[in-house]
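First the structure, then my questions, so here it is.
Heads up, one of the protein chains got dropped from this complex, but the rest are sitting where they should.
All chains are identified by letter, namely A and B, in their written order; residue positions are counted from 1 within each chain.
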Amino acid sequence: MFLQQLINGLMLGSTYSLIAMGYTLVLGVLQMLNIAHGDVFMFGAFLGLTFALLGIPLYWALLLAMLGAGIISILVERFCFRPLRKAHFLGPLLSTIAFGILLQNVATQIWGSEPSRYPQTTEIAQFQLGPILISSIHIIILATSLFLMVAIDQLVKRTRMGRAMRATSENQTNASLLGVDIFWVFTFTFFASGAMAGVAGVLTALVYLQITPFIGIRQGLIGMVAMVIGGLGNLRGAMIGGILIGIMEVMNDAYLTAGYRDMIVFGLFFLFLIFKPEGLFGTTSRES
Amino acid sequence: MSVYLEGVLALMGINILMALSVYAILTTDQLSLGNAGFMAIGAYTSAYLTVKSGVPLLPAILAGAIVSSIVGLLVAIPVLRLKGIYLVMATLGFGEIVRTFFMNFEPTGGAYGFRGPSGATLPLIYGWVLAALFFFWLLTRSRLGRSLDAVRDDPEVASTVGLHVTLLKIGAFGLGAFIAGAAGGLYAHYMFYIESNNFNFLVSAMAILFVILGGMETFWGAVVGAIIFSILPEALRFMKDWRLSLYGAVLVSMMIFRPSGILTRQMIRDLGEWFERIFRSARTEDA
Partner (left out) sequence: MLEILTVSKNFGGLIALDQVNLQLPPNKTYGLIGPNGAGKTTLFNLITGLLPVSGGAIHFQGQELTALPPHRITRLGIARTFQNIRLFPTMTVLENVLVAQNIHTRSGITSLFQFKAQGDRKLREEAETLLQQMGLWPKRKELSSSLAYGEQRRLEIARALALEPSLLLLDEPAAGMNEAESEELLDRIQEIRKMGKTVFLIEHDMSVVMGICDYISVLNFGKLIAQGTPDEIQANESVIEAYLGREEK
């Protein structure tokens, strides 16, 4: 039973990790908190839903949703970040709050505020692995998440774009002087962040099977919590933070009352910010 | 007055108070993303007092506001040590903790909500609004107001001119919490029913949007922003469904083109001088 919950927690947590890593990417490279991120996640889920309803197979739907969410995230960059980046840091933050509300309303107009059911597009196979029951959904989610997490991690560590991102996060002026096209970095960072959120959206929808335009609020917040617990700006920290929260949530629901679950998560959020703001694994971002 | 119009005006009054609660904290250059939490504390406290303890309405709302401000002061002490994004996130976390707390707190209904508080009328709501406006008007003209301005402009320098910056920031937080708590009490007693989801992050976010729209530099901005948001849906009935998108788009554009909002401090200053000139010329005409 415990192992089963662990697997479920891992699965849920990996979706949180994706969202958290998206937050961390933007925060780490651009020193900005993108509050619209959760709503990009929501949009990704709905895009996946739309493609699935059109009969597109899951993997393609995932890819298209990823692209769509990435593009929406680029819109956030263009409107909320780029014109305001030199002003007071609150500017982009406030703007993303407004943009998020816009996204929620657009989604409500397109898909309605009532829950939308996710169609069954793949056969759900189930495997018995000792005491644990694993479904193909588990595998899809875990595999996709893991793949993306490793991909982003390696991208930041080893590729030229990754180096450009790290240089930009240190000092935008210097990076630009050293030949980095910082605007391309801005765009790419937001795209990557949104893409991960989009994938997380589709995967989450596979877990819960129904979505509303307001799921972004809660999931986005949880992603933020994961980011803080892992350490602001720390990609690997965000990864682990998300998984820890997922496991903790599932354990809470299994062994304690489900009601207090969110309170514990947000309580941890608050306590970490006050007593351990560097997170479990240390922060790499500068103070805003 | 139609029930519908009364409802619009009542909610407008509460929106004005919520916007002022955000503004109050903004006077020391801090952003609180959790004022819905203070609203909830005021709402549930006052509702519990009137419904379960028979306390009269006005004292109950006052009590709710006071409890809320005490929580605000207590929370401010650790939270205000944080800077920048950490502070913003901590306020966000606080708001969510309060919401999820009330979702589970059985004595006030838990997930089923709390039914029963009633008695708030338009005069009562606007009585509080006017009191708040009067308070802010006094504040703007006072030495305390000047201290707050200095803290907002440059807290480090403010400390070197003898101002107790931390105390002022905590006080501003407590003030914002008080006003939000009052708004919550009035809301509960107007709506007859409250549940934790009435006090979610979106409520905090909307209050902030009121202030951005109207102007962050003066308290009148908060008022104007709240009024526009509350009235406009009626004026824009034809695009009712899309109005949140409109707001979002307008605000994103405002942040780019006119971040100070609709009303700037200079406007208020100029307006004030214009009034003074009129009074002065009226007086000399009498003489």
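Rule of thumb we're sticking to: a contact is a pair of C-beta atoms (placed from the backbone, for glycine too) under 8 Å apart; a residue touches a chain by one contact, two chains touch by 3 or more.
Bear in mind that the values here come from a model prediction, so they are computed numbers and not experimental data.
In the whole complex the chain that is left out makes contact with B. One of B:8, B:163 or B:246 touches the chain omitted from the figure, and that residue is B:163. Within the complete assembly, B:138 is the residue of B:5, B:77, B:111 or B:138 that touches the hidden chain. Listed here are the subunit B residues that touch the chain not shown: 135, 138-139, 142-144, 146-147, 149-150, 152-154, 156-165, 217, 265.
Throughout what follows, only the chains that are shown with their structure count from here on.
Put simply, the C-alpha centre of subunit A and that of subunit B have 31 angstrom between them. Residue ranges of subunit B in contact with subunit A, taken from their complex: 31, 78-79, 81-86, 88-90, 92-94, 96-97, 100-101, 103-104, 110-111, 200-202, 205-206, 208-209, 212, 241-245, 247-249, 251-252, 255-256, 259.
Listed in rising order, the residues of subunit A touching subunit B in the complex are 27, 33, 79-80, 83-84, 87, 89-91, 93-95, 97-106, 108-109, 217, 221, 224-225, 228, 232, 257, 259-260, 262-263, 266-267, 269-270, 273-274, 277, 287-288.
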